[in-house]
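This report concerns only the one structure given below.
Some chains omitted; the rest stay in position.
Chains here go by letter, A, B and C, matching the order in which they are written, and residues are numbered from 1 within each.
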Amino acid sequence: MQLGLVGLGKMGFNMRERLSAAGHDVVGYDRDQNISDVASLAELVDKLRAPRLVWSMVPHGDPTRQTVETLRDLLEPGDLIIEGGNSRFTDDRSNAELLAEKGVKYVDVGVSGGVWGAQNGYALMAGGDAADVEHAMPIFDALRPDGPREKGFAHAGPVGAGHYAKMVHNGIEYGLMQAYAEGFELLAASDVVTDVPATIKAWSEGTVVRSWLLDLLVRALEEDPGLERLQGYVTDSGEGRWTIEEAINNAVPTPAMTAALFARFSSRQEDSPAMKAVAALRNQFGGHAVHPSENELED
Amino acid sequence: MQLGLVGLGKMGFNMRERLSAAGHDVVGYDRDQNISDVASLAELVDKLRAPRLVWSMVPHGDPTRQTVETLRDLLEPGDLIIEGGNSRFTDDRSNAELLAEKGVKYVDVGVSGGVWGAQNGYALMAGGDAADVEHAMPIFDALRPDGPREKGFAHAGPVGAGHYAKMVHNGIEYGLMQAYAEGFELLAASDVVTDVPATIKAWSEGTVVRSWLLDLLVRALEEDPGLERLQGYVTDSGEGRWTIEEAINNAVPTPAMTAALFARFSSRQEDSPAMKAVAALRNQFGGHAVHPSENELED
Amino acid sequence: MQLGLVGLGKMGFNMRERLSAAGHDVVGYDRDQNISDVASLAELVDKLRAPRLVWSMVPHGDPTRQTVETLRDLLEPGDLIIEGGNSRFTDDRSNAELLAEKGVKYVDVGVSGGVWGAQNGYALMAGGDAADVEHAMPIFDALRPDGPREKGFAHAGPVGAGHYAKMVHNGIEYGLMQAYAEGFELLAASDVVTDVPATIKAWSEGTVVRSWLLDLLVRALEEDPGLERLQGYVTDSGEGRWTIEEAINNAVPTPAMTAALFARFSSRQEDSPAMKAVAALRNQFGGHAVHPSENELED
């Protein structure tokens, strides 16, 4: 099958490899001309036979929006755009509306698998019309893990559902990582278990907590048993935040996911303004000593 | 190897099967004479050759303590008790002290695997002296999953470390389940994803969240797609509580694990006294309507 | 001072009383003609001398927006609208832009005090240009509590800052109520303290936790010592949700406020889908008993 692929970064590059290996004809475009197959999106569209299939794999927000807008002007009725970046589900709806004016179809796909996807395959969650999803199925089949289709692919619902599913997936991911991380910290903090990496490795088989994330934690601890080579500084890319906002919109209590998000926020603070306020209050009512800031010490 | 096994309940019964299948000579004791191989603990001890190996697999707390005390009177110096129940790690220390007076050795083992352990093997975390752990290794090898020993067994540290490791394992388990559960609820509550079971099943391979627990959630949703056949009522058996208490003792923030524990507490409340207080306060300051209790409605 | 007041509900009605008592000339409008001084907003505007001052006190969202749009068409350059409802701060910005096209000025005011405000005065947080805020000061002085102005009034910042301040105020309020409520539940659940209402009343003076909310809790417990006459069912009106969304937007960890919001969500659920998932998982891996739903029992 012929596919235009816009965005050949960490994810797109690997996906092209996997698709080509499966026999698909991928025409790739990237702003970096060194890795791009074509000079422009116009040339990309030119090279594709109608009805065209174009997969967009660029950062969410403005870059995705601009790609969609540019492609709208270049594509023809009956062509199909698959948005595989990490767009917010609400963006999908406005993208689809924009394209529908021109008769161009739209499917959004949440893609999970990270750097391992090239090798293991990517799990895919698609949103859109059934016919459009079905049309692109050979591409999905090449990208997803080997084995039964339903264990690595789902048609989650209408436009937006693919990214919604991926968003919730990532919210869960936050919670899972936080749970392992808290357990690791407790083992490390107490002096009862003397071999923490071996203990966690023993959970690899037979336990209730066995998982791919656990396997990765085992790997990380093999490389750096006390995790002393890195800081406890964790960024967040948007999907965790959107998950909690959606939870609030739907009045769904999500304390574990939210704890994970807040722990990331805290990890990036040099000092906590809230805890300054608590320290100040305790000093006011109880005369409890405060720790002067470094600022203050220098005065 | 010859082993006395005290307690032939759901766990002990399956373990006897697995040990026997591996060629070990298991003498089992249970209060239920229909399944017991011997009439009493005294007879069990009689049947074992010194140095004896006795595995206790009875409920934690008083039953385990009584078993240890009875065995102390029956066993001889050099014999070894393995406590494989869900004891608190602090109980292990007092058990070991009690037995040390008599020269009887003690190893505690956290056992994970539930009803699937008979088939998949149990992950084991042992606490005690290295020589004692080594002595019982053929038993551990028969119980643990096939494959490399370190992926299903660890000598976690001195006496107590085995159950400490299992306690933290269970704390993590609480957090993992809570994360999946919150994600499930959010998918179900919003109307964006129209096929929730298929979406969750698509996470089985390739994703960051793939795990054995996810596989079990897929199974549960295949049996009952909306989970309509059961109540959201969840008990807790102790290890989750102990984990949080240990986190507090060690000043380790564990918000996700704690959220999971509190969610279970809430699940068992017909009505929340705290939320009654909030409702009462809002009524006091804002004249906000309250919902009368059923009690009140009947008056 | 002459003031048009749009919206004579629970809040607006009381405010008119307080303003009139202070000697201001209030022309009130309400959809309910029985309590309205004028037949229409047009008549209200007619009755006011330029530069006019109109206070809008209608529900946030569409009603406020419609009031602003209607007044825009009726008012003249130099007139000033004060939006005192519970608008989101982002709405203030678009309201102000809409009015600026016509030369009409805008100040947003967060109003705290509930049903007690008529008697105690309302705390006010204003957002807008200094000159506009200053112009309306006689009205603010009449509404705020007696005593020094700065203990019941602040010019918090530009347009939107008044409602932002009120939003955060309400987020704090959620957290405070949750803290008292959790303490109440713990006292009630344990059997150590035998006189819970008397114990809480003893906190009224001298303690670190004394507050107006505590006084209200004492009142509520005097009326209903076990809070048995009401359900633990708590609604939420928007500002708590917005606070958490803003916390997320600003990467500020707000676990206590969020806990309060989630507790309200839970209070309104008959059964928790998340806890159904946890129960299903425990049944899958451990064979733990589940509670069948009432649905199921009827089958």
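Note that in this section a contact is a pair of C-beta atoms (placed from the backbone, for glycine too) under 8 Å apart; a residue touches a chain by one contact, two chains touch by 3 or more.
Quick caveat, the model's predicted, so the values are computed rather than measured.
Asks: Fill in the total copies of the single sequence across the complete complex, 3 being in place.
Replies: If we count every copy in the full complex rather than just the 3 shown, we get 4.
Assume only the chains that are shown with their structure count from here on.
Asks: Which two chains have the most C-beta pairs in contact?
Replies: A-B
Asks: By Cα centroids, which chain is closest to the centre of the whole protein?
Replies: A
Asks: Centroid of chain A to centroid of chain B, CA atoms only: how many Å?
Replies: 33
Asks: How many angstrom lie between the centres of chain B and chain C, each centre taken as the mean Cα position?
Replies: Measuring from centre to centre gives 46 Å for this pair.
Asks: Between chain A and chain C, what's the gap in Å when you average each chain's C-alpha atoms?
Replies: Each chain reduced to its C-alpha mean, chain A and chain C end up 37 Å apart.
Asks: Could you tell me which residues belong to chain B and also touch two or more other chains?
Replies: Answer for chain B, listing residues that touch two or more other chains: 114, 178, 180, 182, 185, 189, 212-213, 255, 263.
Asks: What does chain A use to touch chain C in their complex?
Replies: So the residues of chain A in touch with chain C come to 208, 241, 244-245, 248-249, 251-255, 258-259, 261-263, 265-266, 268, 272, 274, 285.
Asks: Chain C touches which residues of chain B in the complex?
Replies: Touching chain C: residues 10, 114-116, 177-178, 180-182, 184-185, 188-189, 212-213, 216-217, 219-220, 224, 227-235, 255, 263-264, 266-267, 271-288, 290-296 of chain B.
Asks: Which residues of chain B touch chain A in the complex?
Replies: Residue positions touching the partner: 89, 112-114, 117, 120-125, 144-145, 147, 150-158, 160-161, 164-165, 168-169, 171-176, 178-180, 182-183, 185-187, 189-190, 192-195, 198-199, 201-214, 243, 246-247, 249-257, 259-260, 262-263.
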